[in-house]
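To start, the structure itself, in structure tokens.
Only one protein chain is missing from this complex, and each of the others stays in its spot.
Up next, chain A:
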Amino acid sequence: RPKTSWADDVDELVSGQEEDDSVRTVIEYSVNEQGKKVKITRKIKRTLQKSVVQHQVAERQKWAKFGAEKGSARGPDRATTTVGEHVYLTLSAGGNKVRPNETEQQEEKKPVKSATGGKVVCRLCQGEHFTAKCPYKDTLGGLETSDTGAGPDDDTAPPVDAAPGLGSTGSKYVPPSLRGAGRGAGESMRGPGGGNRDDLPTLRVTNISEDTQENDLRELFGHFGRVARVYVGRDRDTGAGKGFAFVSFEDRAVAQKAMEKVNGKGYDNLILSVQWSREYPIILKLSFLIIKTEPRADPK
């Protein structure tokens, strides 16, 4: 027997009302634009609102009705006074980039969307397109799709006018990386006086085999100096390696040496590629030349 829904059970479209305490429930059945039966349940709660008004205003409330309303009972007449559907007024700065022909549903979503300012910024090249559509996906793309949970909706630029850290009424969400406060000494884990793992000199190692583990890389790179951290990119479901890893060193010179030595070397039947994981500022090393002069004895 096929499943029936409550809508099919109702043969007569009977509307009704019931009163229970101060809540009146009005049930209406009708047919909507798609020809489907619709049950509309309205729960009306009546509460007493008291307001203090000027004397003359209170006096006017007692006036007898006149003209077409002569003899009418107190209170609004449903023939002339009704309550309309919800309308939304969202106030935002910025003028005429306003959307002329929107449906009600879009309007309802608008307060949510406009929180980000609506500007699309590519994570790779900071252009005005979604990261997935970036023309430089191949060169700059690299490891964008690693399981960091990033998606297209992260491409909107952080709100321009939100003060970092503000969470109060109506303010937009500020991602942790942009919040101003809280980066004092010792706020971050590890490192003397608080170090940030993002400050460590880090190499990106690509073309590693699926079986390569953190410990393998620690051993390989540990040969050059102290390795602070190793991260091997893995498939979220299977746990298999995705072919890349990040190795962070405590010392930049050590990282530099390791990069030079390992890049292009074979490991587990694959040729490793090692690069800096991001743009690092170049540190110039100055060497001092000391010139010594000695008096020359005259050979004659």
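The rule is short, and it goes like this: a contact is a pair of C-beta atoms (placed from the backbone, for glycine too) under 8 Å apart; a residue touches a chain by one contact, two chains touch by 3 or more; residues count from 1.
Please note the rule applied: contacts and distances are computed from a predicted model.
*Asks:* Looking at UniProt, which of "Eukaryotic translation initiation factor 3 subunit I", "S-type anion channel SLAH2 isoform X3", "Sorting nexin-30" or "Checkpoint protein" names the chain we cannot see?
*Replies:* Not shown, but named in UniProt as "Eukaryotic translation initiation factor 3 subunit I".
*Asks:* Which residue, A:35, A:94, A:176 or A:239, contacts the hidden chain when the whole complex is considered?
*Replies:* A:94
*Asks:* Determine which one of A:82, A:177 or A:238 touches the chain that has been left out.
*Replies:* Hidden-chain contact among the options goes to A:82.
*Asks:* Touching the absent chain in the whole complex: find that residue among A:57, A:178, A:240 or A:271.
*Replies:* A:57
*Asks:* If the hidden chain were put back, which residues of chain A would touch it?
*Replies:* 33, 51, 53-54, 56-57, 60-61, 63, 65-70, 75-77, 79-96, 98, 100-101, 103-104, 107, 161, 169-170
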